[in-house]
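Here is the structure we will look at, set down as C-alpha cells.
For this depiction, one protein chain was excluded, whereas all remaining protein chains were kept in their positions.
Letters A and B mark the chains in the order given here, with residues in each chain numbered from 1 onward.
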Amino acid sequence: MFPKNAWYVACTPGEIDDKPLGRTVCNERIVFYRGPEGRVAALEDWCPHRGAPLSLGRVVEGKLVCGYHGLEMGCDGRTVAMPGQRVRGLPPIRAYPAVERHGFVWVWPGNAAKADEALIPHLHWADHPEWAYGGGLYHVKADYRLMIDNLMDLTHETYVHATSIGQPEIDETPCTTKVVGDEAITSRFMHDIPAPPFWRMALRANGLPDDQKVDRWQICRFTPPSHVMIEVGVALAGHGGVEAPKDKKAYSIVVDFITPETETSMWYFWGMARNFRPDDRALTAQIRDGQGKIFAEDLEILERQQANLLHWKGREMLKLNIDTGGVQARKVIERLVAAERGAAAA
Amino acid sequence: MFPKNAWYVACTPGEIDDKPLGRTVCNERIVFYRGPEGRVAALEDWCPHRGAPLSLGRVVEGKLVCGYHGLEMGCDGRTVAMPGQRVRGLPPIRAYPAVERHGFVWVWPGNAAKADEALIPHLHWADHPEWAYGGGLYHVKADYRLMIDNLMDLTHETYVHATSIGQPEIDETPCTTKVVGDEAITSRFMHDIPAPPFWRMALRANGLPDDQKVDRWQICRFTPPSHVMIEVGVALAGHGGVEAPKDKKAYSIVVDFITPETETSMWYFWGMARNFRPDDRALTAQIRDGQGKIFAEDLEILERQQANLLHWKGREMLKLNIDTGGVQARKVIERLVAAERGAAAA
Partner (left out) sequence: MFPKNAWYVACTPGEIDDKPLGRTVCNERIVFYRGPEGRVAALEDWCPHRGAPLSLGRVVEGKLVCGYHGLEMGCDGRTVAMPGQRVRGLPPIRAYPAVERHGFVWVWPGNAAKADEALIPHLHWADHPEWAYGGGLYHVKADYRLMIDNLMDLTHETYVHATSIGQPEIDETPCTTKVVGDEAITSRFMHDIPAPPFWRMALRANGLPDDQKVDRWQICRFTPPSHVMIEVGVALAGHGGVEAPKDKKAYSIVVDFITPETETSMWYFWGMARNFRPDDRALTAQIRDGQGKIFAEDLEILERQQANLLHWKGREMLKLNIDTGGVQARKVIERLVAAERGAAAA
C-alpha cells in the first residue's frame, strides 16, 4: 500500500550518466535516462514495438534507442523514428514526471497531471557549501513501511546496532511523538550519558573531546510519501543539548528516502548530511562506509520480519508507545492512499 | 500430511548451545533455545511486538531477548519485560512442549495438552556405555513419507548404494512385513553371501575376517510419527545369523528421525548406533563420514521423485510386495492424522 501521486527518489544521477536504468517504483516498471540537454526522463520500460525493455537500449542525442530494433523514443513517450517505418501511428507509452534535484532523481509514479515540482521536499543541506552528503542504496525485500517503522523507533539501535550507535539510554528514555499536518515527528533527548562509538568518532572529527559525558538527541521526521529525516547529535553535557553552541556539539542529519518497489520490496536510499569538515572527502567516505555497515544490520531483521508477516497472514503487529511514530506515519499514508482511491473512484 | 500430536526430533543439543535456532517443524515456525537452567524451550518464532523472528535474538539469563527491540520472552510464551513498557497486557505467543533426551531435542508441534514425555521413544543405545552414536542432518525437499518408503524398502541399496552397502542378494531375497499396533516391521535375512564393502570394514573393526561368507540381516522398524530404526548386521555364515554369538558378528542400528518441515520438505536426522569399540572416536567419525556419503546418494532421487509427483499430480505410486513396509507405515500415519482430525472436529 503506497500513494502513487507523490515524488519518490528513483535513483542517483550517477546511475543514469552512462546508460539507461531500469527500475521498478510503486510497481511501475520504468526506464530512467538523460534525454535532451541531459535532462532526466522516465518512460515505461516497454518498447511499443515488441515489448523489449527500453532500459537495455542506449541514448543517442537525447533519444532513447531500443536495443532490439532501433526504435527511437522521445521523452514524451512517443516514437520519434524507426528504421524503414512510419511512426506516426505507433501507440505512445507512458511518460512519468521526473526531475533531478538535490542530488537525486525524483519520479512521480501516479497521475502526471497532478505532479507539481514544488512538492519535492526542500533539502536545506543539499547544494550548501557548509554541508556534505554521502550515502548509498540497498534493495530490501520487505514492505517499505517496515523501514519507516524502523526509523521512527530508534530503540532498536540498542539491540541491532549495539556496537556502534546503540546504548541502553535510548531504551530508557521515553520519546514523544507529535503530528503536524502530514508530518510525524518523534523526539528523544538524553542527558548526561556516555557517547557511543560513532559519536565519539564524530566528536573527535569536530575537534571535541570524546571522553566526556554528553547530551544526545534524536528527532525523527517523517514526511510523505516515505521520507524520514533524522536530526541526530551530541553536545558536551550541560551546554544546552540540541541548542548548544556549534563549538560544543557534533550533529548531522540521517537521510532516508524509502521507495516502494513492490508491495513487499523497496529501494532504500540512506545517507548522512553533516555540517562539519564538509570538504573532507576522506571523512565523507569513512562515514558512508560506517553507516553502510550499520544500516546493513537492519536488513536481515526486516526481510525476516516480512517473511513472518507473510507466513502469519492477518496477524497484527502491536502498537506500543515506542511505535507511535511509525503508527502516525502509517496513518498519514493510509489517508493519502484513501484520498487517491476516492479521487480515482469519483 | 503428518500428525502434529507427536514427538519429533527438532535439532541436536549442540545446535542451540550458543544461540537460538529457528526451525520449521510440521509447518510451525519455531525458535528453539536454552531457557532457565539450560532447559530446552520452544516458542513461536514471532516476536509479539512487531513479528520479527525471535531466533535472531539472544538468550540472557534464560530469557529470549528479541534482537529488534529487546523484548524479553519467558519460555511459557509470555513477555517478561520490555524496556520502558508495561508488558502485562501483551498477548502471549505459543509455547511448544520441548524436551532434551537421548542426545536429541524433541518437540511436540500439536496440542500441548496432549504432550506426554512418556511417549518419547526409549532408545536403549543412547547414554549406554557399550554403545556409540554418530550422525548428521540433511535438509531434503521432499515429502517426509518418501524417506520412510525409502528406508522401509532396502532393495534400493542394490541400485542407489551399489558401491557400499548394496548387493544383488538384497533384491533376490524376499522380505516379510508385519504390523504390531502402530509399529511396522520389515525383515530380510540373507544367508551365505559375500559381505559388501561397508560390512567388510565393520567385520575388520570387530576383529573378524572380512573375506568369508556371511549371513546378513535387515530389520526395519517404523514407529510413529516418522522414526525408522533399522537393525543391520552380518555374522560369519552358519553361526545363527542375527542370533549368532557376539564374537561372530558385526551389527548396528541405523537411526532415522524424519521430521516434516512442510508438506514437501523434511529435516532428516540420520545416524548409526554401534556396540563395538564404543570409545573409538576416530571410528565413529569414519563411520559417520561414510554413512553421510551413502545417505546423500538418496537425496537427488527423493527430491526429483517429489518433483515428478508434483508435476504428475494425482498419479499414483504402485504398491508392490517390496513396498509393503512403507505402505503399512503410511497407513499408520493416515490413521493417526484421521484421529487428530476427528478429535479436532468433535
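Here is the rule we go by: a contact is a pair of C-beta atoms (placed from the backbone, for glycine too) under 8 Å apart; a residue touches a chain by one contact, two chains touch by 3 or more.
Bear in mind that the values here come from a model prediction, so they are computed numbers and not experimental data.
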Selected from B:14, B:129 or B:174 as touching the chain missing from the view: B:174
Option from B:81, B:179, B:219 or B:309 whose C-beta touches the chain left out: B:309
Residue in contact with the excluded chain [from A:13, A:53 or A:238]: A:53
Subunit B residues that touch the omitted chain in the full complex: 149, 153, 155-156, 158-160, 168, 171-174, 300-301, 304-305, 307-309, 311-312, 315, 317-318, 320-323
Residues from subunit A at the interface with the omitted partner, ascending: 29, 45-46, 48-53, 56-57, 65-70, 82-85, 90-91
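Note that in this section only the chains that are shown with their structure count from here on.
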Rotation in the CA alignment of subunit A with subunit B, degrees, nearest 5: 120
